[in-house]
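Yeah, one chain of the complex is gone here, protein chain that is, but the others are all in their spots.
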Amino acid sequence: MKAISESFSEESAIERCSRCADRMLAILRTSGRLPEIGLPDATIRRFVYELACCDSNNRYDKVAVGAGEREGRIASSIVAELHMGLAHGMGRSGNLTDQQPKAIGSSMLARIANSLTSDIIESLGMGNVRGTLILPFATGMSLAFCLSSWRRNKPNAKYVVFLRIDQLSCFKAIFVAGYEPIIIDCVRDEDRDTLTTDIDGLTRVLKEKHDKILAVLSTTSCFAPRGPDDVEAVGEVCSRYRIKHLVNNAYGLQSRECRRRIDMAGGKGHVDAFVQSLDKNFLVPVGGSLIATFDEEAIDAIAQFYPGRASLVPSRDLMITLLHLGRNGFMNIYQRQTELFELLVKKTNELASTISERVLQTPTNLTSIAITLTGLPADEQTLLGSILFDRGITGARVVCPGIKKCILGHEFFNYGSHSSKDQPPYLNIACAIGMSREEVDILIETIRKEYSELRAKARRRSIVRGSE
Amino acid sequence: MKAISESFSEESAIERCSRCADRMLAILRTSGRLPEIGLPDATIRRFVYELACCDSNNRYDKVAVGAGEREGRIASSIVAELHMGLAHGMGRSGNLTDQQPKAIGSSMLARIANSLTSDIIESLGMGNVRGTLILPFATGMSLAFCLSSWRRNKPNAKYVVFLRIDQLSCFKAIFVAGYEPIIIDCVRDEDRDTLTTDIDGLTRVLKEKHDKILAVLSTTSCFAPRGPDDVEAVGEVCSRYRIKHLVNNAYGLQSRECRRRIDMAGGKGHVDAFVQSLDKNFLVPVGGSLIATFDEEAIDAIAQFYPGRASLVPSRDLMITLLHLGRNGFMNIYQRQTELFELLVKKTNELASTISERVLQTPTNLTSIAITLTGLPADEQTLLGSILFDRGITGARVVCPGIKKCILGHEFFNYGSHSSKDQPPYLNIACAIGMSREEVDILIETIRKEYSELRAKARRRSIVRGSE
Amino acid sequence: MKAISESFSEESAIERCSRCADRMLAILRTSGRLPEIGLPDATIRRFVYELACCDSNNRYDKVAVGAGEREGRIASSIVAELHMGLAHGMGRSGNLTDQQPKAIGSSMLARIANSLTSDIIESLGMGNVRGTLILPFATGMSLAFCLSSWRRNKPNAKYVVFLRIDQLSCFKAIFVAGYEPIIIDCVRDEDRDTLTTDIDGLTRVLKEKHDKILAVLSTTSCFAPRGPDDVEAVGEVCSRYRIKHLVNNAYGLQSRECRRRIDMAGGKGHVDAFVQSLDKNFLVPVGGSLIATFDEEAIDAIAQFYPGRASLVPSRDLMITLLHLGRNGFMNIYQRQTELFELLVKKTNELASTISERVLQTPTNLTSIAITLTGLPADEQTLLGSILFDRGITGARVVCPGIKKCILGHEFFNYGSHSSKDQPPYLNIACAIGMSREEVDILIETIRKEYSELRAKARRRSIVRGSE
Partner (left out) sequence: MKAISESFSEESAIERCSRCADRMLAILRTSGRLPEIGLPDATIRRFVYELACCDSNNRYDKVAVGAGEREGRIASSIVAELHMGLAHGMGRSGNLTDQQPKAIGSSMLARIANSLTSDIIESLGMGNVRGTLILPFATGMSLAFCLSSWRRNKPNAKYVVFLRIDQLSCFKAIFVAGYEPIIIDCVRDEDRDTLTTDIDGLTRVLKEKHDKILAVLSTTSCFAPRGPDDVEAVGEVCSRYRIKHLVNNAYGLQSRECRRRIDMAGGKGHVDAFVQSLDKNFLVPVGGSLIATFDEEAIDAIAQFYPGRASLVPSRDLMITLLHLGRNGFMNIYQRQTELFELLVKKTNELASTISERVLQTPTNLTSIAITLTGLPADEQTLLGSILFDRGITGARVVCPGIKKCILGHEFFNYGSHSSKDQPPYLNIACAIGMSREEVDILIETIRKEYSELRAKARRRSIVRGSE
């Protein structure tokens, strides 16, 4: 047979390639820091498969015998490939971040993902953060899990104070953890439309019931006219009464204002953990969230409380996405959101002035705005929402005052608007990361067109009625 | 330009193909029953992509504008492809099984997966089951979640009775849900070695503290010499005191005996929910579990309690795997485990007799057996475990008596052997689904070889010592 | 930020994994020999991506600037992934096996694929083969290409002798290469039904026109009742007249008899090249073929004649398939075909005797058999073919005598049966690699059923006619 006679130049080229690759892998494995420039897809896939090859289900150097009840066997080759050969999940019963002897590669991946996340969070200016943990469930479950993990510290606590935000999953999280909520309504900012924290009300409640209260659950990312809670002031009161402070930062990582508030409060010891969605902040599919703390031991305690193994998918998705973007690509996406949000505000203000409506003044909310719909009759307001959906616009939401909703025994007035205070009817629109300039343009244009048609129709009707 | 002139025969062939495909899809969508014979990979992929195309992030018929905070955008094409275009997860804040307007396809997939699972569970002889729910976290978290969801029914309960099983995640689940455990040790079957339920002890405890007890947590699948709990008797006592009965059936779906016990008890109203791992029973990667109930409303109540959206991945993996195997393929895998387990028992008995050890008599445990290691000095016993791992055998586990372990404030004696009763040292080996005949052969041969060498070494040492 | 503190045990486990992987890759790269046992999918993917990372379009260590006209850029991420990042194809204008400086990894892959193929061909008992070359087009084009590459050796030649085989692409290949065919009909073996080489006729033709003849094109793999040509005798005559001998071994690699004949003749210097299909012999998609020679320089001369670059896909598919199967897996597939073919012959003989038909005696054909259809009226014979196709049986083919066909100016009598000699009508069925026992059973059963129904119908008709 003809031999493979490798010429010298090929040998050296391969050597060079291998050295490069190995250097990168070594860097990732040891320092866990994100490359500045994103990597080509083939190199990312190579890296993930290299990790997968460290797991026992992919071993090929000796005969593999699985004599346990969970051996990473996968029946469908489609499924195997959708997991890139990674079958064992992450963690052990004792600790979510423990290394699995059967699954060294999976364990490393989980660790690298946490490390890259820490790195990028530092790049985002949150220099006080000391620990991050990717959990394979979404924000609501993670909030619940944090609360549960703190129970041992205050076994007699019965309540979690809920700074009202009309996100159902956030409210339900309190019940999942086994607590009753004490709801504190938002108050309106004196000079503007923003709904924000009732610090006085909170202080009164804590003063009175602090020995029965486990934690305060505040929220930063939200739909206008609510703004981020005054995390520092909230945390300061919590610290005074030795009550935990948990921040629901669902999609707030992309907001400079949310990051600033949390990091400042955290640096002073006033935040025990904050939770954010992976899909909303990192452009991955729904399914994971990120818990971060300002204290290394705090994050370990949460990880150790986890009962058993967990899906590796969110960690994998996040790692791949960060390697794909690189630090530069990631920062560009965030920067782009800032620019487009400013554009959206400007264009919406222009639109509002032409249709005699008003954009609510919510300068601390950097992702969402609200435009009033007072010029439309009540039933046309909700109709506008449906029409927009039909026109291919998802995520725009009409909020009308006066809705009562009872959730798990608690009643909310003006549900959807975060406050029982009076509000005009309004339309919420947001500019989140990944939105394009073209989308902003079409969005404004479509609202203009549909609003105008509805108003014109309403006028014709009223004329007809008037003439009857 | 030259036109595509489709000949009549092509037209009719395509029509036929389309009709077949559409018929299958229609059947899946409406009846949700599993085909008898597995489908080719290309047809499965086609089906999943068809579902993905119903989600708003894959629409192409009109301009898509995302004006919300979560629009299913994915930054990395690798990640997009690992999720087959499905980005929205499943559920809404109100209910895990609710349909998402933005994600009709994802919602359908979740529903079809639940339906196929119900179907296969019926095929496995569990005819009394009335509802199944795939949750995107593993058994431990699902057990915790069931307990949490029941809290409202008995707000003053403080305890969950734990029929001892030395699986850490199962025990931790009680704490995650916010309860204290009352531990009831196993008792030994009179005639045999099996460790099983102390029904008298349980009855005493329930009688005394029933008003403070939320639930009893029993276990069916386990390592020998523990056997499945007497689910029916346990459930009967629970029913008497109106206490919930939750069964940890982690990898027990593959055991005829576990299925029989649970279904019989459930049929009589004595089981409120049972939980099993997806990876261990369905050959998918770690990350999901299945909750099943004998009452439709019971499963709905659990689904409604979930706070927010969740990963679709476990549902997707399970759906793909079941379509790939078909009912026949799935049943064959289970049948094969039964045959190979019998072979394993036979071969282990033969091995035991040649090395003067004993296979513990645990006839109700149909996945795991234990062989004594009394012929080895104490430190060689644990050494055997490491050597086997080194020889490429994963999952075999040596258990030595006398180990004390304190977990979350509770002390366990003889940890690892499920009982504080005296036990000889032993080696656990299991035959789970997916194991091959070749693996069984190598397993027995390796144990024989390594055991013999260790014993020979021990003898030489004792001779040397004796001659000193 | 919390560092990734890798424990010693992880470090050593990774080291071990890396060492294993690197050892395997090193072996593949240097020795190019096939592992005995197939590799897990994740390790194969890792290997391919590692090669891809050696190409310039996947470099990430420095800024990559493409200032040429072909830089391996791919617009669609789907396409990129279907090629695993490999964009540059193989070869350079000068030689198909030359190394591309821009694409070291692709070049290596092409070379490894050729090397693994050489290795497996040796394992199949063809110990005299000295060079193999994967070409990214199917058998017909490869036959043409071999002929073209030999033109310079005999610029005045005008003819290629065609030992008749009714495979259209084989005959057309002669014209593509620029030659005229001299057709030599098959003769029937004296004792049996086999159609085989007319050596006397061939000798006469060569004697007379040898100075105008470039080559003889013989065929080994074929549908019964044709058998493989007497390659040795043909080659011996060719050698005598210094005429090239090219063997069309399309799907004959899986036939012990074809391999034996070619290797024996080749060992004596009587075969200049033989060509086989990749899809038919290696279970990959259509698109590639393998040229093999008994002389290293001969294969180099063909590779050097290739005008430009070529697709890497067939090489990649073959390499992946061989690594997936391993030598054992590959040999098992071939062994299985041998067993099932024997079963097919046995069952068809049984069937024939029950329906008063006859299986033609073609003992040198080890993939295809022919069963007569003399008991059916003429128009029911062809109808049987359509009915079988409709019943889901592909590849069965009815051949009726008397068909004339004119191809590129040459007329064939009894087209489809390889000879103008008289033949009964017959049905061809084959057992190729990858066929399952179940398929054999259904095949025989379906033929039995459909044949009987057709005959019953025919009889009823003739009775009706008789009674008229």
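As written, the chain order gives the labels A, B and C, with residue 1 at the start of each chain.
Basically, contacts are C-beta pairs under 8 Å (C-beta built on N, C-alpha and C of every residue); 3 or more make two chains touch, one makes a residue touch a chain.
Keep in mind that what you see is a predicted model, and the values were worked out from it rather than measured.
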item: Option touching the unshown chain, where B:115, B:196, B:315 or B:428 are the choices; value: B:115
item: Sole residue of B:84, B:124 or B:443 that reaches the chain not shown, by the stated touch rule; value: B:84
item: Chain B residues touching the omitted chain (full complex); value: 1-4, 6-7, 9-10, 13-14, 17, 20-21, 23-24, 29-32, 35, 37, 39-43, 45-46, 49-50, 52-54, 57-61, 77, 80-81, 84-85, 99, 101, 104-105, 107-108, 111-112, 114-115, 118-119, 122, 129-132, 296, 299
item: Touch list for chain C against the chain that is not drawn; value: 41, 44-45, 56, 59, 62-79, 82-84, 86-90, 93-94, 101-102, 136-141, 143-145, 148-149, 151-152, 167-170, 172-173, 175-178, 221, 223, 250-251, 277, 279-280, 282-288, 305-314, 316-317, 320-321, 324-325, 333, 367-368, 389, 391-397, 408, 429-435, 439, 442-443, 446
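FYI, only the chains that are shown with their structure count from here on.
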item: Chain closest to the assembly centre - both centres taken as Cα means; value: B
item: Cα-centroid distance, chain B relative to chain C, in whole angstrom; value: 46
item: Intercentroid distance (Cα basis), chain C paired with chain A, Å; value: 55
item: Shared-contact residues (touching 2 or more other chains) in chain A; value: 41, 45, 59, 77, 84, 101
